[in-house]
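One chain of protein is taken out of this complex; the other chains stay put.
Read from first to last, the chains carry the letters A and B; within each, the first residue is number 1.
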Amino acid sequence: MSRGSEPLLRVSGLRTWYPIRQGLMRRTTGWVQAASDVAFTIEPGETLALVGESGCGKSTVGRSILRLEHPQAGEVVFEGRDLLALEAHELRAARQRLQIIFQDPMASLDPRMRIREQIAEGMQSFGIGRDDQERGERVAALLARVQLDPATMDRYPHEFSGGQRQRICIARALAVEPRLIVCDESVSALDVSIQAQILNLLRELQDELGISYLFITHDLSVVRYLAHEVAVMYLGQIVEQGPTDRVFEAPAHPYTRGLLAAIPSIDPARRSAAPAVLGDVPSPSDPPSGCYFHTRCPEVMDRCRSEAPSIVSLEQGGSRCLLSEPRTEPRG
Amino acid sequence: MTALLEVRDLCTAFPSGQGALRVVDGVSFDLARGEVLALVGESGSGKSMTALSALRLVPKPGRVVGGEVRLDGENLMDLSVTEMRRIRGGRVGMIFQEPMTCLNPVVRVGAQVVEAIRLHEPVSKAEARERARSLFAEVGIPDPEARLDAHPHELSGGLKQRVMIAMALSTRPEILIADEPTTALDVTVQAQILSLLRDLQRERNAAILLITHDLGIVNELADRVAVMYAGRLVEVAERAALLEDPRHPYTQGLLRSIPALSAPGEALPEIPGVVPSPDQWPRGCRFSTRCPRRFEPCAETFPAETTPAPGRRVWCHEVETTEGEDAR
Partner (left out) sequence: MMGLEPHIWSNVMTVLLVSGAIFVTRVVRGQRLWREAAQALWQRRRFALVVVAVYVLIGLADSVAWKGGVPEGAMGVLPNAPLSLLDRAFLDSREASYSAPFADVEFYGGAPLRNPGKHPFGTDILGRDVLYLALKGARVALLIGGLTSLIAIPLALLFGVGAGYFGGRFDDFVFFLISTLASMPSLLLLIALIMVMGRGTVSVCVALAVTGWVGFCRLSRAETLKLRELDYVQAARALGVSETRIIFRHILPNLAHLIVITFVLTFSGLVLSEAVLSWLGIGVDGSWGQMIDGARDELSREPIVWWNIGAAGTVLFVLILAVNAVGDAVRDVLDPRTLRGQQ
């Protein structure tokens, strides 16, 4: 895979923490460490999947990139410009190329606006389409592109099913001609048979229009189908990342291994062994010492409790784990 | 030997502008002692409503309009409300999908389990508490004595679900109905809960009616599988047989659309179209609007039950005709 050209999106050192305010004077007593030291790149026309369970911060990362959240630190370089450093009006212009599709098809559309107006709303903000008529034609074309009947454009969201609403959201995102779409658990709320339709649609659009995706999900089976690269998150940090095939076939981090092993298999000849990863996810406002995963890791060593694995090991070995840290000094 | 639970022609209807809509339409199945039967379907299939109907917990304005549900020979539809209450939670336990909403947030969890026990058996508070504590240990809750006094919001999702399981098991029910017990949980926690359910089922030889949309969970836990679509059964088979050799086109489509099975390069085989809403159900087979193997009789008449193999029931005209041809 040639990396000669500049990546479409380069994130480095992203940190988004939420303050916990208590008391009458609303002092900050602590922080919810939603995302820490997150770094990855996305090439044009490719998909990076951000995977993890609840509380891992993947949604926070997706929203921070669009500045729907407020990161404390880091760089989000999109098409050569750091989005986090932009002024409000510059940000508005930059937002055209960066769109998002949410998880809940019910909440993603305004129940009181016709879908035609909602799809055209983005076009109006960015000046696409000369007048209402032209915008209407574009809306019709977009609806056809997402395999919906253009004649339904004057209906309200509640007249559509969940899968159809998700298609409308895709059409809405496409309307402004983005280069990157953040899909925040976009198929998680759909039935399996509908999910297949939406995934196919996303693939086709990527092949046809060269759109990149940041695909956020907890469902690893979907990842394998859609993503070129995978980044696994745990408690706000990326613990492993690399090409999809490599991560699935030779997972380096114990958490990734546990995650893969935990997926119930549908192969009738195989039933899962006893789960390796026990216990529950700790709270992001009070993460464990040392390596965050040590409280649940089946391969935990004494070192792990006090020593946090560095990002260097992630960048070099693809896994943020003391076990896979490259040796810096010769054994003697 | 009669099965522990026999459901015959269960029908549940909701009133609507177009007359009564049968969201559960003539469902019949058996659940034997010690068996795990999975009721599989997507949203709108009627699987949850079937379980609720069996326990007469259908939310208004819907109601059960026909059929029998025999528990050990006794028809639950004939019982009085008081007798039904004794069955619910007593002989039949239920685990729901969202443990957050099923536990009273202001009462300690231990007290809730104790209450459940004492509702069905004349035991003292101390005895019930001891039972609760040992149940907590059995379902894998660490430090069970201390956890008895915890409030629901102090527990994680996985722990809350374990509490729900403990509560359901506390009355030593003959049947456990688990409605999407792991859908709201993380994958790693789900694996633990599934493993727990498997162990418990084996130890107690419990009969479980498992309701889910996830075929992976079905493979992990179930002995037999019943697939529902738009309020009716379409296929019933033993687990391995269904997963290896599905007969009904819907089951086949469902299995194929699971991404894990496809190679990353090709398009996912999809089932085109959407599940029709109850007011748009065709007169015949309800899957006919999306079936790739649809032919003449499908939209007009509902297929009869065929048994192409022992233990397998399919409702499909196409299977029926191939069966007929094979038989000749």
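In this text, a contact is a pair of C-beta atoms (placed from the backbone, for glycine too) under 8 Å apart; a residue touches a chain by one contact, two chains touch by 3 or more.
All figures in this text were calculated on a predicted structure; none of them were measured in a lab.
Peer 1: For the chain that was dropped from the view, give me its touching partners among the shown chains.
Peer 2: Hidden chain, whole complex, touched shown chains: A.
Peer 1: Which of A:S125, A:S289 or A:S306 touches the chain that is not shown?
Peer 2: A:S125
Peer 1: Pick from A:D110, A:D245, A:D267 or A:D286: which residue touches the chain that isn't shown?
Peer 2: A:D110
Peer 1: Decide which residue listed in A:R27, A:H70, A:R92 or A:R305 touches the omitted chain of the complex.
Peer 2: Result: among the candidates, A:R92 touches the missing chain.
Peer 1: With respect to the chain omitted from the figure, which of A:R21, A:H70 or A:H158 is a touching residue?
Peer 2: A:H158
Peer 1: List the residues of chain A that touch the chain left out of this view.
Peer 2: 63, 66, 68, 92-93, 95-96, 98-100, 102-104, 106-113, 118, 121-122, 125-126, 156, 158-159, 169, 172, 176
We take it that only the chains that are shown with their structure count from here on.
Peer 1: Using the average of all C-alpha atoms in each chain as its centre, how far is it in Å between chain A and chain B?
Peer 2: So the centre of chain A lies 32 Å away from the centre of chain B.
Peer 1: Could you please specify the touching residues of chain B with respect to chain A in the complex?
Peer 2: 42-43, 156-159, 186-192, 194-195, 213-220, 239-240, 243-244, 253-255, 257-262, 264, 267-272, 274-275
Peer 1: Inside the complex, what are the residues of chain A that reach chain B?
Peer 2: The touching residues are 53-54, 161-164, 191-197, 199-200, 203, 218, 220-222, 224-226, 244-245, 258-259, 261-269, 271-272, 274-275, 277-278, 280-281, 296.
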